[in-house]
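If you scroll down you'll find the structure; I have some questions about it.
Excluded from the complex is one protein chain; the other protein chains are retained at their positions.
Chain nomenclature is as follows: A and B, assigned in order of appearance, with residue numbering initiated at 1 for each chain independently.
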Amino acid sequence: MLLEIDNLDVDFKARRLTVNAAKSVSLHVEAGEVLGLVGESGAGKSTIGNAIIDLLEPPGQVSDGSIRFNGEELRGKDEDAMRHIRGDRIGMIFQDPQTSLNPLLRIGEQLVETIQKTKRVSQAQAQQNAIELLESVGITEAKARMRSYPHEFSGGMRQRVVIALALAGDPDLIIADEPTTALDVSVQAQILDLIRGLCKTRNLGVIIVTHDIGVIANIADRVAVMYRGNIVETGDVKQILGDPQHEYTKSLISAVPPADKRLHRFASVDYIDGTGDATANTMQRIDINTHWLGKQSQLQQTHIDKDNKAPAIEVSDLSLSFKLQGAILKRNRRMLKAVDCISFAIAQGESFGLVGESGSGKSTVARLIAGLHKPDAGSVEILGQSVLGSQKDPLVKAARLNLQMIFQDPYSSLNARLRVLDIVAEPIRFYKTSDNEKHTRQIVKDLLDHVGLGADAALRYPHEFSGGQRQRISIARALASRPRVLICDEPTSALDVSIQAQILNLLKDLQEELGLTLLFISHDLPVIRQMCDRVAVMRHGAICEIAETETLFESPQHEYSQHLLKLMPRMDVFG
Amino acid sequence: MLAYILRRLGQSVLVMAVVSLISFSLFNFVGDPVNNMVGQEATREDRVKIYQELGLDDPIFTQYFRFVGNAVRGEFGLSYRSKRPVDELIKERLPATLELVLVSAVIALVFGIVAGVYTGIRRDGWLSKFILSSSLVGVSLPTFIIGIGLIYLFAVTLRWLPSSGRAGIVDLGWWRTSFLTLDGWRSIILPAITLSLFQLTMILRLVRSEMLEVMQTDYIKFARARGLSERAINFTHALKNTLVPVITIIGLNIGALIAFSVITETVFQWPGTGLMFIQAVDFADVPIMAAYLCFVALVFVVVNLIVDLLYVFIDPRIRITGR
Partner (left out) sequence: MFAPWIAPFDPFDPAQISLWDGKLPPSWVEGGQEQYFLGTDNQGRDMLSTILYGGRLSILVGIAAVCLGMVLGVTLGVLSGYFGGLTDTIIMRVADVQLTIPGILLAILINGIGRTMLPLEMREDFAIYVVIFAIGLTDWPQFARVARGATLVESQKEYVQAAKVIGLPKRLIILRHVLPNTLRPVLVIATIGLALAIISEATLSFLGQGIPPTTPSLGTLIRVGNEYLFSGLWWITLFPAIALVVLVFAVNLLGDWMRDALNPKLR
């Protein structure tokens, strides 16, 4: 038994209350096996990793239980003794390779320093070891790269360096805390392969801490599921994913969008008390013909009538370049083609997906359509009206009003200084689409109720809400403009899976009810499959392939689409 | 990298051009230069003659370029008050100011950085807490009050040190220094401490807060997780990263020291350029004001240029991206 944790309690003592981040946690790891520790944010999974190497952020402390490493009790060891455990016998890998390396030191220096600390070897020997280490984690021309600084590496390469640093002391156990969360899908797969390979060849014990069930399915031998500081279920990965016993595990797994089939909506994911899926049962369906949301303001009505059959969004030959490096001479300027000659049309009522890795330009397309960037060339039409002309033109204004957007980051998409009421009421008040202030408040409460927040939310401030609830506020704000087209730019990528399932359900319901057109942008293929009728795959600013969702997933035509689909984490690998 | 240096150089030249424009317009804003030259009782012909001699009938651009041309050679004309060339006056008084600023800068940097690092590492020690609370008092003490206090304590009451002036000067021909005699050191020590105290507390607080910030970063956490010793973490990893912003402050700091030397020199009657400037302002002696303005801006620009170059050596990210 490499590591054995028994009844571990970790407390964070604040001034008034004590938070139990981990409650009687028991786990064990054998040499040569990968243990996945999975849970949503706030489950306490990272706390366990930090507790093992005694690096809990104050005021956190282990209050009870035991941590035995190779039969030796780690609890109660002094700082000096722990320093010889860390690095030498237990290695740690953190989430974000951008910030894990000291930007001012060459990676060679950082490696040599660590090697010399853990093994008493000469400078030259340490250099040699460092080069071998870099090679073993898949860095080519290791000798030359020793002299590079961290910023000269890409994200994936940096994470390899981080892994090399964690391996420098030849540890028996590696704790990897969300090691691939900050990386792109294709890089993610490589890093996971590397970790799994190292585990087997060096006979290491590995603990992978992650929120992503896909990662667990790909790499782990055994899984421990954490929920609110408790381990609710442990077992073999096949058993946990295929036949979960605990209610929480069941709802967690049912919230993961399946990659292989399209569901009508996600099964009940309301295990998480307090934040239950309010929309599922309590929401009253509204009749679009009589409800406020169904009416059109004068501005909208006079210019774009209801029988308009033009595509909701039509873009053609859209291009935009960003200046990477300004220079006086034109030939010295470095430009990035963020969007390169893109054309597509979305019919009214359709759900259209844009999928691609980070930097593919998919968000830029959304911003171009929403008018947040001005294109270098090409045209954008909303409901048949070109919107690139003068923004003062009432026709352009009316068309723009028919399009609203939901953003990625729920924490920055709401003005923290305004009450929820004022946030949601802003478009209503600005365009005077209600009869009076009392009516405005009624509409806002109605909207908040409809997105599953309850009317009471109106008088509170954004910081009182969780990420998922904030996203609901964003949706209510977008609806307050009475749009017919909704752009969703990665609306759930900052959320936990169970919350993601709720928000996706809400969006589906709203679309059905209000006949909205959706432009749905995501890097997450399974999510796209659940949400969209048609999909465009983007890469380097251009569209590789546009196809019906089912067609794309069953028989992708373009090489890049095939590549992406192959990398897509599948839950069914073991099942 | 070359582009980076060139851009910084270009910016410096631009700054100097604007400052010289301001200095130049001082001549036109503040009083009538002819009046200042000849006094009230001159005849009309005299005035016209001087007017033409000074080239004041030329177009404004010509005048400005002539001013810049002269300024580059260090010529700012005659002082209205003493009727001596301004560059001569400045050269005469420069050593006093520069020596004062140098000693203060050394005091401020050495004590500021050492105390800042100490309080950053030993966050909860009683000495840290003491240093920190006294630093807040230090920030609240206006320079002239420190000066008066030190004079009263060491010169008036204890009579250990001279209260004012610059004594023990050794003339090296090109430089008149007070570093070579005990008297010289005795006279410089009070003004230097006075001048440095405010900067010292600023540097101390900055270094400490930077240190605390760096200690929160992921790479420090990762260094801990690799089991590196506290010593290696504090001095190899944290200190170097702390120094990057601190160096900027050092640049600003030198400028501030020169500015506050005006006050210190007044309190201690130290015969430097600052004292000269304050007297010039009193008498609206424009050539001296203009020259002093350019001088201060030049020092500032040069120091900042050096700081920017230092960055290149400390921070590898600049070398590549050129930003």
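We adopt the following convention: a contact is a pair of C-beta atoms (placed from the backbone, for glycine too) under 8 Å apart; a residue touches a chain by one contact, two chains touch by 3 or more.
Remember, predicted model here, so these are calculated numbers, not experimental data.
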Of B:Ile5, B:Leu102 or B:Ile148, the residue touching the omitted chain is B:Ile148
Only one of A:Arg477, A:Lys508, A:His523 or A:Arg539 touches the unshown chain, namely A:Arg477
The one of B:Ile60, B:Val114, B:Val139 or B:Val170 in touch with the missing chain is B:Val139
From the list A:Gly32, A:Gly138, A:Gly349 or A:Gly371, pick the residue that touches the absent chain. A:Gly371
Name, in rising order, the residues on subunit A that touch the hidden chain in the full complex. 367, 370-372, 397, 400-401, 403-405, 407-409, 412-417, 426-427, 430-431, 474, 477-478, 481
Just checking the interface: what residues of subunit B touch the absent partner chain? 11, 14-15, 18-19, 26, 29-31, 136-137, 139-145, 148-149, 151-152, 156, 252, 255-256, 258-260, 262-263, 266, 277-278, 281-282, 284, 289, 293, 296-297, 300-301, 304
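We adopt the following convention: only the chains that are shown with their structure count from here on.
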Subunit A to subunit B: how many Å between their CA centres? 50
Per the touch rule, the subunit B residues reaching subunit A in their complex are 217-219, 221-229, 232, 236-237, 240-241, 244, 314-317, 320, 322
Enumerate the contact residues on subunit A facing subunit B in the complex. 53, 55, 82-88, 91-92, 94, 96, 99-105, 113-114, 117-118, 149, 151-152, 162, 165-166, 168-169, 325
